[in-house]
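Right, one structure below, let's go through it.
The complex is shown incomplete by one protein chain, all other protein chains being positioned as in the whole.
Our next item is subunit A:
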Amino acid sequence: MTSIGTGYDLANSIFSPDGRNFQVEYAVKAVENGSTSIGIRCKDGIVLAAEKVITSKLLKQGANKRIATVDRHLGIVYSGMIPDGRHFVDRARDEARGWRDNYKTPISTKDLAGRMGGYMQAYTLYQSVRPFGITAIIGGYDSELETPVDGEVGSGPSVGAGGKVEGKKHGGPFLYMVEPSGLYWGYYGAATGKGRQAAKAELEKLDLSGDGESTGLTLEEAVKEAARIIYVAHDDNKDKEFELEMTWISGADGPTKGRHQEVPEALRKEAEKYAERMTAKDVEEEEETKEGGDKMEE
């Protein structure tokens, strides 16, 4: 028995006497070793970014995408076991499709996060399965416009359907993160994977909580910051080369017109230049302070 530990870590659905599910904790370990992914919710959209560590020179550049589109307005990025992530995304697509079939309208980000949280949680309950070895970041932009029923014909009065509650806003950008336990929260900025600590520290410095139109990061700024944060998070893992993958979602009046899309190459390159410049500056400053520190000593 000693060689196999306490025995409480052998299967799901068995609690240890102090109330832990070891299988879930091991799944979290798998995530912690995965490459970094982040999500940013800013006032006019969502940015998802992934650090893709290059495991072989034989892999085609830009191929093997890590960020997936689930519905027109929804994207998912995940850290951990990639096949688990792919299955998770497949399920998310089924959920989004199913919602459209039932209600003839796109699923909201919140509702998808709820469904996917439930799905993850179910994999912590049974002997026959293991938990997901991923933490997923779900980003979406729920339309702020009036959404028609899919397939409806005609329109209401030309003055528009009246009687709306004045000043009430609908839709907007939303970001959720789902963990192997099935736990999910809504976030302004989310990070997971190997570089999550550094990434979270950087995310906390950004002005993301401002809901007002005038304050807070713009989508373009968020793209640059996302790139920088992935570069910062990769810093501890310098010996390995990586590719940066980024997607974004804006509102109907923004650059992606409410859709989840890859960040255009030009903007991504610009963001990467900015990221390189900023990370190089950090290193210089560090070295300067070190030297300064030396001088102070007598």
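Some observations on this one:
FYI, contacts are C-beta pairs under 8 Å (C-beta built on N, C-alpha and C of every residue); 3 or more make two chains touch, one makes a residue touch a chain; residues count from 1.
Just so we're on the same page, contacts and distances are computed from a predicted model.
A single chain of the complex does not appear, and UniProt lists its protein name as "proteasome endopeptidase complex", one of "Serine/threonine-protein phosphatase", "Mediator of RNA polymerase II transcription subunit 20", "proteasome endopeptidase complex" or "tRNA pseudouridine synthase Pus10".
Considering the whole complex, the residue from A:Glu32, A:Asp111 or A:Glu221 that touches the absent chain is A:Asp111.
When the missing chain is restored to the complex, the residue among A:Lys65, A:Arg97, A:His170 or A:Lys205 that touches it is A:His170.
The chain omitted from view is touched by exactly one of A:Thr147, A:Gln197 or A:Thr218, namely A:Thr147. In the full complex, subunit A contacts the hidden chain through residues 102-105, 111, 146-165, 168, 170.
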